[in-house]
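Dropping a structure here in structure tokens format, bear with me for questions.
Partial complex: the chains shown occupy the same locations as in the complete assembly.
Chain lettering (A and B) follows the sequence in which the chains are written, and residue indices restart at 1 in each chain.
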Amino acid sequence: MEQDKNDTLYLGKQGFSNRLLTGTGKFASRELIPVMLDACGSEMITVALRRIDKMDQTENILKFIPDNVTLLPNTSGARTAKEAVRIARIAKQAGCGSFIKIEVITDIKYLLPDNSETLKATEILAKEDFTVLPYMMPDLTLAKKLEQAGAAAVMPLGAPIGSNRGLEMKPMIEILIQNMEIPVIVDAGIGKPSDAALAMEMGADAVLVNTAIATSWDPAMAAKAFSMAVKAGRMAYLAEMAQDTKYAKASSPLTGFLRED
Amino acid sequence: MKIRLNGKNLSITCSTLLDLIVHQNLDQKAVVAEYNYKVVKQDDWEKVKINNGDNIELLSFVGGG
């Protein structure tokens, strides 16, 4: 009955048993982050790198992240492969490990990624022994090139970052899931636990949820809810649930009715 | 001495990277320092002499998704 203990997700050489990835953005208070992590058991969390502004010098998000949680620095702010590579290298040299979420964005309205710059950055960083997780527009041809370039997974968006609109890109994400060798992690847009469950039922290997958790009024409860939904969706995928049918199928027997005849 | 700090031109008198960071009154544990496009570890800040025209970035990790 229990989910297979060996149902491990590998990203590069590291194994993860929890398939909910989280983020550190937008929390009303950073103290909520470790509570949230404790509530949901997420084993990997994103962080960003920014220039220190004297006015706001106190931030060091790292100290709110327990040691057993793997850091996933992102390259947010990068508009080109070159800028992304620079941020990635700094993050690694600063001791954040070798995971990097590549995020190259020039579109400031929808924050949609630039797939070709993302590919360039992936090609460079994969050769430098980063474990590269590129955030991307769901596009099979490009995803195959990322795989070829050494990406450890692809992270297609479900919908624009922070939009909570769910799996708007479902048809293309399904195509990725069915055709990629490397893991597919749905990132961005997941707004409700049902979205996360659906992604996992479709066969996604993991989901990354930040905004929907951080901006709910009870981030720990929300994180727990997403974690349960991810597990539920994964179990449904593994249990190969029945397909839908056009007509009804009685759930009570169709014989032996007690009737006036 | 003129340097470029976090994308802005600045005149300073500090001689080492450590001096600069101390002078900026930053929480040293939170700082990631890049000196001419190369990250310098905290232990080495005092060894890095600042020269005219250097490009220095003082960064930190913040919340992000």
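Just so we're on the same page, a residue touches a chain if its C-beta (ideal position, glycine included) is under 8 Å from a C-beta of that chain, and two chains touch if they have at least 3 such contacts.
Since the model is a prediction, treat every value here as computed from it, not as a measurement.
Visitor: Work out the full complex's chain counts from this file and present them as a formula in the displayed labels.
Guide: Across the full complex in this file, the copy numbers are A x4, B x4.
Here is the rule we go by: only the chains that are shown with their structure count from here on.
Visitor: Once you find the CA centre of subunit A and the CA centre of subunit B, what distance in Å lies between them?
Guide: Each chain's C-alpha centroid was found; their separation is 33 Å.
Visitor: Touching residues of subunit B toward subunit A in the complex: what are they?
Guide: The contact residues of subunit B facing subunit A are 6-7, 24-27, 29-32, 34, 37-39, 57-65.
Visitor: Which residues of subunit A touch subunit B in the complex?
Guide: By the definition above, subunit A touches subunit B via 23-27, 30, 33, 46-52, 54, 57-63, 73-74, 76, 86, 89-91, 93-94, 96, 161-162, 208, 210-211, 214.
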